[in-house]
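Missing here: one protein chain of the complex. Every other protein chain is in place.
And then chain A:
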Amino acid sequence: MIGGLFIYNHKGEVLISRVYRDDIGRNAVDAFRVNVIHARQQVRSPVTNIARTSFFHVKRSNIWLAAVTKQNVNAAMVFEFLYKMCDVMTAYFSKISEENIKNNFVLIYELLDEILDFGYPQNSESGALKTFITQQGIKSQHHSKDEQSQITSQVTGQIGWRREGIKYRRNELFLDVLESVNLLMSPQGQVLSAHVSGRVVMKSYLSGMPECKFGMNDKIVIDKQQGKGATSDDSAKSGKQSIAIDDCTFHQCVRLSKFDSERSISFIPPDGDYELMRYRTTKDIILPFRVIPLVREVGRTKLEVKVVIKSNFKASLLAQKIEVRIPTPLNTSGVQVICMKGKAKYKASDNAIVWKIKRMAGMKESQISAEIELLPTNEKKKWTRPPISMNFEVPFAPSGLKVRYLKVFESKLNYSDHDVIKWVRYIGRSGIYETRC
């Protein structure tokens, strides 16, 4: 199990150190600093073994978090724990920075004592933790006996992510379908790989212990329902709209065995913000933009670049925050750009032409052309032409995912599914969206 946990600043000074196991000595703190933080070469692995001691590290801005062990621990668990640790800290004091850590060191020690016992991760849901560990000092001493046992049963209970007795005047929930669409396209326009990784994020403001059921246009579910005797018309209609999900994972509130057997998504949600599910699709992806590059080398000191982007979605929808990055060689001396729409600038520090367009409707196209002057070099190595990358945001889900329903049941309180105000929003963003040139 985890033997110790250290938090360092970018200089390698230790801000927090908590040792859980006897086999981890003080020298481990220095070993990591010397061999990883101060290492001359870029770190080549997130797991480092120094003198039979293993270090797992993650970095958040310029803060290093390192877990240390001398045993054969579950490595995946250690990293999941470190991420969770970051989440918890963010939930308490937003940004993980040196200043915030220093200002909250008592709180962090308290958290570390609570969420890691003898190196075993314990309940680390910030919702539950906040009921008895606060920045204003410990609450629990003022709790009544009932409240105390409610805390402990929640922290250890089956529904560790939600406390009882939550009340809202207005029962409301917000569903965000957030997708990032990834593409690697050849210069000839052939799709080398494309996938969507999506998340369903929920903000729930619901009273009591509501039972929720979430439904989407999952092909497996729809096909199954059609099997139960829908007309062929229906099936043709909805068959088009359903999507094939390659794989999905759920928040721990979702009953996985039920999903496995019936493919239904049922759960009692945590209060407030959380991520309900993640999914991945690779079939029938709507690629919102197509990039058509044309690079011509004119002699040894000049390059001509022409890039066309085409928006490929309903004309009534608007894409936003469009940015195209066209890499330029290291020996670029000057660039002239002409673009039809938006603004384009050569950024020498990034070695790229950055073309920004605020908004663009569907079924349109736009073009940029640039002349790049090069300094003559005698370097043998050819310029490797990194791919042209794109950023954008579109108001639909490129995977085609649609939320069909989210039903809420709370038998003990007197509100019904109809009384809950529900909001659904779809946002598609570019992930790594690249076209080779």
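Couple of notes before you dig in:
The working rule: a contact is a pair of C-beta atoms (placed from the backbone, for glycine too) under 8 Å apart; a residue touches a chain by one contact, two chains touch by 3 or more; residues count from 1.
Basically, contacts and distances are computed from a predicted model.
The complex includes a chain that is not drawn, and of the options "AP complex subunit beta", "Transmembrane emp24 domain-containing protein 7", "Coatomer subunit zeta" or "Transcription factor TGA9-like isoform X2" the UniProt name matching it is "AP complex subunit beta". The chain omitted from view is touched by exactly one of A:Ser61, A:Ser316, A:Thr384 or A:Asn414, namely A:Thr384.
Of the listed positions A:Ser153, A:Ser266 or A:Asn391, the one in contact with the omitted chain in the full complex is A:Ser153. From the set A:Val106, A:Ile220, A:Ala361 or A:Val424, the residue in touch with the chain omitted from the display is A:Val106, counting the whole complex. If you put the missing chain back, the residues of chain A touching it would be 1, 13-17, 19-23, 26, 29, 42, 44-47, 49, 52, 54, 56-58, 69-77, 79-83, 105-106, 109-110, 113, 117-118, 120-124, 132, 137-138, 140-141, 143, 145, 148-149, 151-153, 155-158, 160, 184, 192-193, 195, 197, 246-252, 254-257, 259-261, 275, 277-278, 280, 380-382, 384-387, 389, 432, 434, 436.
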